[in-house]
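Shown here: the complex without one of its protein chains, the others still in place.
Letters A, B and C mark the chains as written, and numbering starts fresh at 1 in each.
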Amino acid sequence: MEKKVLLIECPDSKGLIAQITNICYKHQLNIIRNTEYVDPDSGQFFMRTQLEGIFNDKTLMLDLDRALPQGSSRQLVAAGRKKVVILVTKEAHCLGDILMKVYDGSLKLDIAAVVGNHPDLQSLAEKFDIPYHFVSHIDKSREQHEAALQQVIDPYQADYLVLAKFMRVLSPAFVAHYKERIINIHHSFLPAFIGANPYHQAHKRGVKIIGATAHFVTDDLDEGPIIKQLVTPVDHTYSAMDMVKAGRDVEKNVLSKALQLVLEDRVFVHGNKTVIL
Amino acid sequence: MEKKVLLIECPDSKGLIAQITNICYKHQLNIIRNTEYVDPDSGQFFMRTQLEGIFNDKTLMLDLDRALPQGSSRQLVAAGRKKVVILVTKEAHCLGDILMKVYDGSLKLDIAAVVGNHPDLQSLAEKFDIPYHFVSHIDKSREQHEAALQQVIDPYQADYLVLAKFMRVLSPAFVAHYKERIINIHHSFLPAFIGANPYHQAHKRGVKIIGATAHFVTDDLDEGPIIKQLVTPVDHTYSAMDMVKAGRDVEKNVLSKALQLVLEDRVFVHGNKTVIL
Amino acid sequence: MEKKVLLIECPDSKGLIAQITNICYKHQLNIIRNTEYVDPDSGQFFMRTQLEGIFNDKTLMLDLDRALPQGSSRQLVAAGRKKVVILVTKEAHCLGDILMKVYDGSLKLDIAAVVGNHPDLQSLAEKFDIPYHFVSHIDKSREQHEAALQQVIDPYQADYLVLAKFMRVLSPAFVAHYKERIINIHHSFLPAFIGANPYHQAHKRGVKIIGATAHFVTDDLDEGPIIKQLVTPVDHTYSAMDMVKAGRDVEKNVLSKALQLVLEDRVFVHGNKTVIL
Partner (left out) sequence: MEKKVLLIECPDSKGLIAQITNICYKHQLNIIRNTEYVDPDSGQFFMRTQLEGIFNDKTLMLDLDRALPQGSSRQLVAAGRKKVVILVTKEAHCLGDILMKVYDGSLKLDIAAVVGNHPDLQSLAEKFDIPYHFVSHIDKSREQHEAALQQVIDPYQADYLVLAKFMRVLSPAFVAHYKERIINIHHSFLPAFIGANPYHQAHKRGVKIIGATAHFVTDDLDEGPIIKQLVTPVDHTYSAMDMVKAGRDVEKNVLSKALQLVLEDRVFVHGNKTVIL
């Protein structure tokens, strides 16, 4: 018996769940868990169904195509590990956390490679036998640097790029090349403190809580669909540097929780928001 | 167009969701939200479906009865307010919170009456024009006191009894009379500190977090199905009395959140656990 | 034996704690709890000392004045209840929570009066025997309305004004009249979503956490020193109205926690930040 996840997105109409679950039943597939959502603003229907049984992918997809309205998208994802390439700069905590969680089995993903614009984290990646590519941005235009990155990244055919404190702004062309496949961790509770040095901004403002945000990357800096946010309390005794340190735990926790959601095929992108089923 | 909630509980079998949603579709009912769960230990299937449309309750129930396996229970609940009777002793915070939330519209319930074994909270209930019954336990056996309580409570035909810091242990007969309809707030993070004076026990043990638990009442003291738990941090500077004070906010928050879940028909009792859909 | 709180703020210098605690000792006062903080950026020293004993306020203050450097401020606050005037518009939850907490003894303050620019909350205030003043802003300029408010508020000689969802922007003159004595609840996790309709902004942005902020009011809208912030998780199923509802609990909790800190004389204003000892 196999396990797969059926992901459907289409305009809402009466009887959709009955039609879809009927098709599953006709295919003798057992529904392990089923979640749906209709966005009241757009009228868009989202459904995630965990199925168990013997799959005939082709006829299942054909049956669904006949039943679903125009403008539908459906996808049958086999249970299994996703492949990611991780981009880093100098800070170790997010990369280290992912490496350790993959090592101890908490995160079921394959790290194809780590790519850094500095050499600092090479030895960390190599401790866990992950290939590290140092692609410096020095003496390169943004276009040249991104071309060099793509040349290294693309052969791995990764499902997702993970920006684990990769401190470079990406061009629209680069983002488009990996559409809805780049996950970033921003070190603030967005939309507070967009842009550079959010902890210094937070310190200056005297906030009592700081946070971090994992989101898909779009053209607009720090404006992509939010997957997960977490916060931690701070007080007047925290210097900006203390906030940076306290933020590290939040950053890595929010990133690994977001990855977990993505790996379980639970995240739909809908405009600049996410629907998480 | 009416809104109702369909609640189904039965042994799991393949095709259940398809059958049930087909019946809804046949009845031209729109599914607003749908949640299911199969308990892997018992193989029991639970489903909660929010429906919208024009209901023919009788034929809908007949259709379901034909489709569902033996040992099923199904219920169609009209949207609308539940009626509760609240039992209290002397402490005002849980009662006050419910009164205020009903007053400001946050909790959609009707408080039929407040019943206390002390007169202390009469004036509070009456501020909000809720009838208060003082039923003293003095000079009464437990049986006599509970008989007197029932005589006051039963005419209201309430959906639920809410023990809002009612500091009396109830007999199995009383509990059976309101089977799965009594909601209690226990002032500890169960199963830690069962029984009397949990805050004093917590203080003595030097815990760093305290909590409160809302649960259905069964024969076994503090052992009924848990609906909701919340916690709050404490430290060495808290006296037992400080913990009592800090606990008040947790108690009222957990009670009103549990009531909210119950009022939305989201809580199934399954053995000594709850399934919350 | 009396209990008082000594509050000191002055430029830092070596030996300050020794000098101050020596003076307390010389006055035979017992230190119950003592907290200090030096802001590393400004070099400002803050100290809060809970004292117990027989106080000679005058000589104690004289001794401190002799010991402390120029530019110091010191204050000896008798234990006891603060007096507040609460300003409201139409929403009941924050006012209701304060009324109930004062009623059940959780908040040790005296509510001198409630003042509203709408009549909606009059009956709520009067349930608890608190005078209510309806001061409409209709057909008045901002200056006229604020003059009318002051005329009602000032005779109460309150320690603090509490804006419990008072939906009017205040003029610099009004704010200056109650300098560092106006506490506001803003219904967002500042500095995210400054200004109007923060929940609608939050919904549109697709955030996964919402919050509320209690702060002192200054001339700059939503920019005053933050006293307390709290958050609550939301998800894609929350409409803007659901966020409003979920936010209510956060708003009232953050406001009453901020009031508690202020009532215990634990909050120092330092520039546009707070130091909370």
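Basically, a contact is a pair of C-beta atoms (placed from the backbone, for glycine too) under 8 Å apart; a residue touches a chain by one contact, two chains touch by 3 or more.
The structure displayed is predicted, hence computed values, not measured ones.
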Subject >> Among B:96, B:211 or B:247, the residue in touch with the chain that has been omitted >> reply: B:211
Subject >> Touching residue (missing chain; options A:208, A:248 or A:270) >> reply: A:248
**OP:** Spell out, residue by residue, where the missing chain touches chain B.
**Re:** 37, 39-40, 189-193, 205-209, 211, 225-231, 235-237, 239, 270, 272-276
Subject >> Touch residues of chain A, complete complex, unshown partner >> reply: 91-93, 96-97, 99-100, 103-104, 106, 124, 127-128, 237, 245, 248-249, 253
**OP:** Just the residue numbers, please: which parts of chain C touch the chain that's not shown?
**Re:** 14-15, 17-19, 21-22, 24-25, 28, 30-38
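The definition used in the following text is that only the chains that are shown with their structure count from here on.
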Original post:
In angstrom, rounded to a whole number, how far apart do the mean CA points of chain B and chain C lie?
Top reply: 36
**OP:** Could you tell me the distance, in whole angstrom, between the mean C-alpha positions of chain A and chain C?
**Re:** 41
Subject >> Touching two or more other chains - residue numbers and ranges from chain A >> reply: 37
